[in-house]
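Quick notes on the structure that follows.
Here the complex is missing one protein chain, while the rest keep their positions.
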Amino acid sequence: MKFNTVIIGGGLASLVAGITLEKAGKSTAIISTGQNALHFFSGSFESMEEAPQRVTDLFAEAGIQLHYNPGVRLMPMGTFRKSTLSLEDISIFPEPAIGHKALIVSFAGYHDFFCQFLAEGLQKHGVQCSIKLLNLPELEALEQSPSEMRSVQIARTMDRIWENVVREIRILLRDEDTVILPQVFGLKDTSVLSRIRQGVPAQVVFTGTLPPSVPGIRTQMLLKRRYELLGGIYLMGDEATGAHVHEGKIHSIVTHNLGNHFLEAENFILATGAYFSKGLRSNPFEICEPVFGLDVEQAAERSDWYNPEFMREQPYMKYGVATDATLHALKGGEPLRNLYAIGSILGETRPELGTGGGLAIRSALAVADQILKPTEE
Amino acid sequence: MSNNEFDVIIIGGGITGAGTQRDCAMRGLKTLLIERSDIATGATGRNHGLLHSGARYAVNDPESAQECIRENMILRRIASHCVDETDGLFITLPEDDLAYQQTFVDACRKAGISAEVIDPELAKRLEPTVNPDITGAVRVPDGSVDPFRLCAANMLDAKLHGGQVRLHTTVTGFIREGDTIRGVHTRNLNTGQEQDFYAPVTVNAGGIWGHDIAQLAGVHVGMFPAKGALLVFAHRVNNMVINRCRKPSNADILVPGDTVCIIGTTSTRIPFEECDSVSVTPDEVNLLITEGAKMTPTLSSTRILRAYAGVRPLVSADDDPSGRNISRGIVCLDHEERDGLKGFITITGGKLMTYRLMAEIATDAVCRKLAVDKACETATTPLPGSEEGSYEAVARKIWEKPSMAQKAAAARMGSRASRIRTRNKLDEALVCECEEVSVAEVTNAIERLDASTLTDLRRRTRIGMGTCQGEFCACRAAGLLARAHGCIEKERDDLKEFLQERWKGNFPIGWGDTLREAEYTQWVYKHVLGV
Partner (left out) sequence: MKLQEYTSSKHNFEECMKCTVCTAYCPVLQVNPLYPGPKQAGPDGERLRLKDPFFFNYALKYCLNCKRCEVACPSGVKVADLIMAARIKYDTSKPKWRDRLLASTDFMGHLARPVAPIANAVTSLGITKTMMDAMFKIDRRRTFPKYSPRSFEAWIGRHEKEQAAFSEQVAYFHGCYVNYNYPRLGKDLVKVLNALGVGVQALDKEKCCGIAFITNGLKAEAMKHATHNVQVLGKAVDKGLMVLTTSSSCTLTMRDEYPSLLGVDNSHMRDFVMMATRYIYEKLEKGATLRFKPDYHKKVAYHTPCHMEKLGWGIFSEKLLRMIPGVEFTMLDSACCGIAGTYGFKRENYEASQAIGAPLFEQIKAVNPDVVACDCETCKWQIEMSTGYSVMNPISILAEAILCEKDK
């Protein structure tokens, strides 16, 4: 099969690149080894200090409302983190004082949302907190399972019964000006978020849970749907296993599912993520890139990969695939002419592009623009 | 006798201290155990968990070998819920001298250890992961023993016999009257509270730290800190203990224990100052994997969960730099006879699985001093949890259709699993999904087994000991601890410490899936949760 561009990896960077290219009329395919890191998305894009119109438009066209608002957001452990460009789920405040009195609402038997920590963290900033656990009959089936009282399963129920939650909150609410809820709303129906905000006579702050991330899954679903509606081919559950390279150019790639049916393209984009997503693989001796065997910037000695303090910055997280100025991936020090690397596989080798979500979006757009630039050939 | 007066004070909450307290308590003494940290934090929890048959020592140290096989048989009876009767193999690799096998078997038989030479083909059928090139195999009654469970059960029984336990409490000094130790000054490390306790006899069961405790009492015990490094693999690769049939050396024992297996060890002399902060070096890791894979080739591609090291409390006899030839035999010092210091006994040396004998020897010494004439019954009285046979039977007895977590709880607690209170379905929810630990079991450990931190919980329930090393369970359990103790600020620090402690064991083997997991854990805690 032939495409203009084949994108390896299926996360945020891939989808942004894929959508941009499809919109410009290029035929593309995305190969994704299962689901991706959007499933653990906090809801705020890291290192997006600005909000380019094209980014918010791209998301809006997929049905995802982003808002840009430099400030802080409430984290699940009751701490505050700087935040700028975020999903509509995320409330952003100018400073950690988010109100005077807050009601923290969760569900009996749900251990992936940390009411006590939230309360203690908020109290440090002068917010008085009370905690209420709802006992909803609709969650009884879930309670039967010892392991599946998880955000995403609760969210499936909430898509049906969120109005009951609003009713319960209205009963519980006294003089609180703020209600804090776990992010288990609007898995499929995004309008639920604003309807809850309208229904509750206090400001509603949706706060993160243990994975999977409901806003993240929704974002993934909507971006993927948008990509496919534009005509993109998303090969879920497949894996690039090798490539045919000829004179510094990728001719085609081999995938696990398609076997000897190779995927040919003019351009290839590598967006396979860092370690978790297996874009980078490590063994006791080195860190490598498995599909093309690209150059990876890294410290030679294993003992230099880590900081013994868990909470400190870890050197291994900064390593990534080496690229030239236009994000062409390097192999043996030489750029491959039609292979680009984007997203977290870059690690922090390109600090000017940022980290996390910011890196994914910036590098994806840069490469898509590069591909769309009329060539002189 | 007032509240702070006892018959005997035991310093050290490792297996020796716990066993000694149990024995003393069973002989009717009023006991107090003081531990500066938590149960089994020293060498007790930092070894293979091997229930030696004694075969390993048969050639070089027949006395230890005999002790081992006797205690081995006793523990099978009294600590069935801590013991896994796996049997063991002593294999000869092509590079090893097969002639040693005969020497070995003869020595085993002399020590009373059943050692059956079996066809290598049979050995491969019994334990399919063993190196297929083995030239010889001997079957011995090795097994594995869970040190945390064993220690907890001993301490629990001591409490059931009226004993008192002060965890997270350090001995700051001895109350000395002339040539007699009358008691100890202590400080609670959590609350800062200082308290004195009195007893006519104090037992020093501090393991390698017994050296410092003795010094504090004004006597010298020459000890030899020998660090041993080990690796935990992510699942139970082998079902029999695998040893190499040669002179004991590095990385030649692979022990299956609960859901994992452990290869070890190395032996390096270290200075006393390092006993509190031993870490595993890259060279040690490489050595353990290389040597381990010789016995069980699949280890070369098995995920490694952790690297850790313990310090053996050996009593030095000479200047052998490796420490391996030093007797691991039991040393009980009556400091009155040895140093003229009355009311003070040191019990040290020995091994995890000879703890009961050590305790018996120490308790005999205590009783002699107190003129108590009561026989030791620890060899015949089952520990709490071990009264009712296999965990399968226990689980089926307590629950008609036991869930995974209930089966796992029965395996961890034996018949004491019946004490876990499940009020409703919500209590059956899992905190730790890798090791199947329920809310009810965690609550039980908090309320009734003195768990005050996540690390304490780990030792009592195995939370955070599974594949993900605390990725999900740590914060869930922290939520439960925060609710139980109401001190959230402290719990926040506890969570950080727990993650740090897990990382300490992860980064020395930080590659492959372990590094993937570490990256994910970092992401979850730093970016998603905001710890």
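Brief remarks on what is shown
The letters A and B name the chains in turn, as written, and every chain counts its residues from 1.
Throughout what follows, a residue touches a chain if its C-beta (ideal position, glycine included) is under 8 Å from a C-beta of that chain, and two chains touch if they have at least 3 such contacts.
This one's a predicted model, so the numbers in the text were calculated from it and none came from an experiment.
Shown chains touched by the undisplayed chain in the intact complex: A, B. For the options B:172, B:193, B:249 or B:300, the residue in contact with the chain missing from this view is B:300. Among A:51, A:134, A:152 or A:172, only A:152 touches the chain left out of the display.
Interface note for the absent chain: among B:142, B:258, B:450 or B:494, the touching residue is B:258. Note that of A:5, A:33 or A:79, the residue touching the chain absent from this view is A:33. Touch with the hidden chain on the side of chain B covers residues 234-236, 258-259, 286, 289-290, 293, 298, 300-304, 391-392, 395, 404, 407-408, 411, 433-434, 436, 466-468, 471-472, 511-514, 516-517, 520.
Not every partner is drawn; the one left out touches chain A at residues 1, 33-37, 39-40, 141-148, 150, 152-153, 156, 211-212, 217, 228, 233, 235-239, 255-261, 276-278, 283-285.
Definition applied: only the chains that are shown with their structure count from here on.
In terms of their C-alpha centroids, the spacing between chain A and chain B amounts to 42 Å. Across the interface of their complex, chain A is touched by residues 282, 285-286, 403-405, 425-426, 428-431, 433, 438-439, 472, 475-476, 478-480, 482-483, 488-489, 491-492, 496, 499-500, 502-504, 507, 510-512, 515-516, 518-520, 522-524, 526-531 of chain B.
Against chain B, in their complex, chain A makes its touches with residues 37, 40, 42, 46, 75-81, 108-109, 111-112, 114-117, 119-120, 143-144, 146-147, 149, 208, 210-211, 213, 274-276, 278, 281-284, 302-303, 305-306, 308-311, 314, 316-317, 356.
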